[in-house]
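For reference, the structure is listed below as structure tokens.
Excluded from the complex is one protein chain; the other protein chains are retained at their positions.
Residue numbering begins at 1 within each chain, and the chains themselves are lettered A, B and C in the order written.
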Amino acid sequence: MRIGLVGLGKMGFNMRERLRRAGHEVVGYDRNPRASDVASLADMVAELTGPRVVWLMVPAGEPTKQAVAELAELLSAGDLIIEGGNSRYTDDREHASTLAEHGIDYLDCGVSGGVWGLEVGYGLMVGGDAAVVERVMPIFDALRPEGPREEGFAHAGGVGAGHYAKMVHNGIEYGLMQAYAEGFELLDAAPEVTDVPAVLKAWSRGTVVRSWLLDLLIKALESDPELDDLRGYVEDSGEGRWTVEEALNHAVPAPVISAALFARFASRQPDSPAMRAVAALRNQFGGHAVQNAGPTSGAGRVTDNA
Amino acid sequence: MRIGLVGLGKMGFNMRERLRRAGHEVVGYDRNPRASDVASLADMVAELTGPRVVWLMVPAGEPTKQAVAELAELLSAGDLIIEGGNSRYTDDREHASTLAEHGIDYLDCGVSGGVWGLEVGYGLMVGGDAAVVERVMPIFDALRPEGPREEGFAHAGGVGAGHYAKMVHNGIEYGLMQAYAEGFELLDAAPEVTDVPAVLKAWSRGTVVRSWLLDLLIKALESDPELDDLRGYVEDSGEGRWTVEEALNHAVPAPVISAALFARFASRQPDSPAMRAVAALRNQFGGHAVQNAGPTSGAGRVTDNA
Amino acid sequence: MRIGLVGLGKMGFNMRERLRRAGHEVVGYDRNPRASDVASLADMVAELTGPRVVWLMVPAGEPTKQAVAELAELLSAGDLIIEGGNSRYTDDREHASTLAEHGIDYLDCGVSGGVWGLEVGYGLMVGGDAAVVERVMPIFDALRPEGPREEGFAHAGGVGAGHYAKMVHNGIEYGLMQAYAEGFELLDAAPEVTDVPAVLKAWSRGTVVRSWLLDLLIKALESDPELDDLRGYVEDSGEGRWTVEEALNHAVPAPVISAALFARFASRQPDSPAMRAVAALRNQFGGHAVQNAGPTSGAGRVTDNA
Partner (left out) sequence: MRIGLVGLGKMGFNMRERLRRAGHEVVGYDRNPRASDVASLADMVAELTGPRVVWLMVPAGEPTKQAVAELAELLSAGDLIIEGGNSRYTDDREHASTLAEHGIDYLDCGVSGGVWGLEVGYGLMVGGDAAVVERVMPIFDALRPEGPREEGFAHAGGVGAGHYAKMVHNGIEYGLMQAYAEGFELLDAAPEVTDVPAVLKAWSRGTVVRSWLLDLLIKALESDPELDDLRGYVEDSGEGRWTVEEALNHAVPAPVISAALFARFASRQPDSPAMRAVAALRNQFGGHAVQNAGPTSGAGRVTDNA
């Protein structure tokens, strides 16, 4: 098939390559002229023939909304936009609704796999109309990993379902990463275990905790056994927060996913206002204010009976 | 090699089989005569030749302590006990110390893999003296999965290190399971996603969350798509609790692992005393006592401004 | 002052009484004719003289929005609405904006105190323009507890700030309640402490944990020492969820407030889908499927080495 691809960053760049290897014709557009195949969105659209298919791979939020708005003017009835970025599922509904006024179809597709997707393929979760999904199945088949289709692709439901599934995928991902991370820190802290990287590596096969994320952690430890080259400062993308918000909306307990998210928040605080408040309270009742005034301790140290 | 194996339950039974397939001679003893190769521990020891090797695979705590005590009397200086059960690492130190008085060597070995280990092999984490570990490497090589040794086997440190590593492994396992479980519940609750099993299955390849545990969840959903045949009642073995205790000992934050453990505790409570206390508090300040006495609400319902 | 009061439920009913005791004239309207002083909103407005002041005390969300919309038509420029219910702060902004088109002023006021407020007074947090706040200070002074004004009243900021403060107040409340509840459950579970209600009562004075909530818990235990008359089923109002959402918006770690909220969610689940998923996973790797086929355990019980 012939397809337009908007956004040739880390993900889009590799996806263009994977699609081309599978024999598809990709007209890529990026604001960066060195990555782009064409000079403008309009040029990209001009190189496609109806019914056109355009895959969006730009950042969620404003950039995607803007791209949808521009394409709504450039495309024609019967054309199709596949939103492959990380849009919130509620945005998908707005996009679909806007485009429907122009007779343009819309699919949302959650894409997982990071930079490894070029070789391994991408896990895909799609939302939208079944007939439309069917129309572009060759594209999905090219992007997803080899093997049975259902092991790397799902039609999750109507518009928004693909990104909803991807959002939950990322929420789970936060929890998984934090679980390994806590285990790593504990192994690192315990004098009993003298070779932490070896232990993690030994979990690669046969164990209950084996996973791709574990493989990545093992890989990271190979070049940096104490992870000393890194700081414990971790960003979060919106999807972890949205997952917790959805849990709130549906009254679903999410202690692990939220704890993983909060750990990231805390990791970015040079000094925690909350913990300053706790310290202030301890000062107040512990009487540090009068510590100098009072005598030193009984049998050697101060008893702190608060 | 020739080895004694005490405990032929779910794990030991399969391990005997895997060892035999690899060409080792196993004399298995179990209290259940139908599973046992010999009539008694003493008979088992009698069928081994020095320096003897005995693998313990009985429940942690008293049963293991008792087996160690009995074997201390039956074995001779230069013999070796490998504790492959789920002993707490502090127990290992006591076992090793007791046996050292008899000149008997001791290794502790954390074993992961469940019933799948027979075919796939078991992940092994070993604690003890390096020379002793080397002596029984053929046994470890037979039990661990195919492939590079270091991907299914680690010498984690001195006595206790193997079970320490296994303990943390299980703590991580709790966190991983809970992360998937929360994601599953949210997908299940959200009307957006209409085919939850298909979404999970699509995560099998290419995605960041792919793992063996995910594969197992997909498998479970195949025969029971809503998991209706199960109750949300989950036991915990000791290792999750020990992991949190160790986190406390080392001042390691473990919000995810502890949250996963507490979710299991809560799952077993038909009615939570803590939540009764919260309900009691709401009654008190919300004035449910006077709810009947007061008029019904203003614009339709009662405002609860506590 | 003369004031209209819409909504005479548990809160509004008592507030009318407290205002009257302080010498204010209150024209109360409620859909329930037995509680209402007038037959309609319009009648209530007719009994006030400009610039009119109307206090809303109806449920948050639609009922409040509807009341604001109706009053926008009935009131005149220069009049004032005080929203004393539990509106989300974002709703306040919409209310204020709508009313501003009619020249009607708007304050939002978070009210805490429950049924005890009639006698003790209500804690008040107000958002809006300072001059407008000043205009109705006699009303706030009547409602707040005796003592220095600043110990029961705050002008928290612009429109929405009052409800924002009240929202956080309730989030904290969730955390406090859960902390006491966990402690209660642990005392109840421990054989060491033989008189739990006596211990809680002994915390009434002198201790660090003394509080009004503790007093309420002690009171509840007086009539029901094991809280057996209650079920551990706890609703949540929107404000706990909003607090966590705001924490997400501002990247503020909120592990305690969210844990308290999730405990409420879980308390309402007869059976947890997440824990069914965990149970399913345990079944899968623990090989319960083959449990019957295998022999019984070695030294007595089955070793579960997953």
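Some notes on this structure:
Here is the rule we go by: a contact is a pair of C-beta atoms (placed from the backbone, for glycine too) under 8 Å apart; a residue touches a chain by one contact, two chains touch by 3 or more.
Everything quoted here is computed from the prediction, not taken from an experiment.
Of the candidate positions C:His102, C:Arg135, C:His169 or C:Lys219, contact with the unshown chain belongs to C:His169. Contact with the undisplayed chain is limited, among C:Pro63, C:Gly152 or C:Gly286, to C:Gly152.
Where chain B meets the omitted chain, the residues involved are 208, 236, 241, 244-245, 248, 251-255, 258-259, 261-263, 265-266, 268-269, 272, 274, 285, 306. Think of the hidden chain as still there; on chain A it touches residues 6-14, 29-32, 34-35, 57-60, 63-64, 66-67, 84-86, 111-116, 122, 170, 173, 177-178, 180-182, 184-185, 188-189, 213, 216-217, 219-221, 224, 227, 230-235, 237, 255, 259, 263-264, 266-267, 269, 271-287, 289-291, 294-306.
The omitted chain makes contact with chain C at the following residues, 89, 112-114, 116-117, 120-125, 127, 144-147, 150-158, 160-161, 164-165, 168-176, 178-180, 182-183, 185-187, 189-190, 192-195, 198-199, 201-214, 243, 246-247, 250-257, 259-260, 262-263.
Convention: only the chains that are shown with their structure count from here on.
Between chain B and chain C the CA-based rotation angle works out to 180°, given as a multiple of 5.
Relative to the centroid of every protein C-alpha atom shown, the closest chain centre, again from C-alpha atoms, is found for A.
A centroid comparison over C-alpha atoms places C as the chain most distant from chain B. Measuring from the averaged C-alpha position of chain A to that of chain C gives a distance of 34 Å.
Chain A and chain B have centres, each the mean of its CA atoms, that are 30 Å apart.
Within chain C, residues 255, 259, 263, 266, 269, 272, 274, 285, 306 each touch two or more of the remaining chains.
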